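What follows is subunit A.
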Amino acid sequence: MERLEVRYAGTGGQGIILLGVLTAEAVTRAGKYATQGSYYGAQVRGGITSADVVLGKEWISFPYVEKSDILVAFTSESLDYYVNSAKNGSLIIIDETTMVLQDEDELRSRYKFFKVPFTRVCYERFNSGFLLNIVAFGYILRHLKRFCSKEDAIEALKSNVPPKYIELELEAFNIGLSL
Partner candidate 1 sequence: MPWNRIKVPIKSGRFLLQGDEAVADGAFCAGMRFYAGYPITPASEIITRVQDRFEESNEGVYFQGEDEIASIAACIGASWTGTKAMTATSGPGFDLMVENLGYAIFTETPMVIVDVQRAGPSTGQAARPSQGDYHQVRYATHGDYEIIVLSPWSCQELFEFGVRAFNLSERYRVPTIVLTDEAIAHLREPVEIPEEIDVFDREHDPEAPPFSFDEVDASPMPLLGDGKALLVTGSTHTEWGKRVTQDPEVHRKIVKHLIGKISNHISDIFETHEEFIEDADFVIASYGISARSGFEAMNRLRKKRIKIGFFRLKVIWPIWEKYIIQRFSNVKKVFVPEMNMGHLSSELKRILNCEIIPVTELGTNVILPEEIVKVVEENL
Partner candidate 2 sequence: MKTYMEWIRTEFFPTAFCPGCGHGIILRAIAKACDELELDRDNVVFVSGIGCSGWIPSPYIKADSIHTTHGRAIAFATGVKLARPDFTVIVVGGDGDLASIGGNHLIHAARRNIDITCIMADNNNYGMTGGQYSPTTPKGSKTSTSRKGLSEAPFDVAKLVKSAGASFVARYTVAHFPQLVNSIKKAISTEGFSFVQAISTCPTHFGRRNVTQDPYEFIDYLKRNSVNIKNITSSAESMGKIIIGEF
């Protein structure tokens, strides 16, 4: 049974859980199956927030990430915390703007490792990092093509953000798509 395990990790306030919800919503709208669970609050040291999304063509038995296929990390702390639960050779994407890595070579040797300037492009266009999660949503879609289309993602976006912000959100989404 096809199963893709995606984990978004960062810190509170970055919109990590919304990113997870949007992913699951897009896949649900595409008629596929998605489960989305979150970890947040004081139970994980250092204020790590993460959103698990498991994607499948049909019903998913175990709804959480066991070993991630895709890990998107927005803080060094959350990367350190979750890197060991990433599958060998799996995809790891990090925010190049804000994260300083000590062991980049090792990460490159074990994983498909990408650095993406999420925060920088956010600041360049919006002079703020608050749409970081939406830029990332646009970016990540290229890896989810088997599960949902760009149209599904836009529908998910529309149903989860207030109408007055939708123009701005769509712009951020498109920036992510074209990164």
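Annotations for the structure displayed:
Keep this in mind: contacts are C-beta pairs under 8 Å (C-beta built on N, C-alpha and C of every residue); 3 or more make two chains touch, one makes a residue touch a chain; residues count from 1.
The candidate set was assembled so that all candidates are chains of the complex that A comes from, given by their letters.
Predicted model, so just to flag it, every value in this text is computed and none were measured.
Chain contacts in this complex place subunit A in touch with candidate 1, from the set 1 or 2. Contact residues on subunit A toward candidate 1 in their complex (touch as defined above): 1, 21, 24-25, 28, 31, 33-38, 40-41, 43, 60-64, 66.
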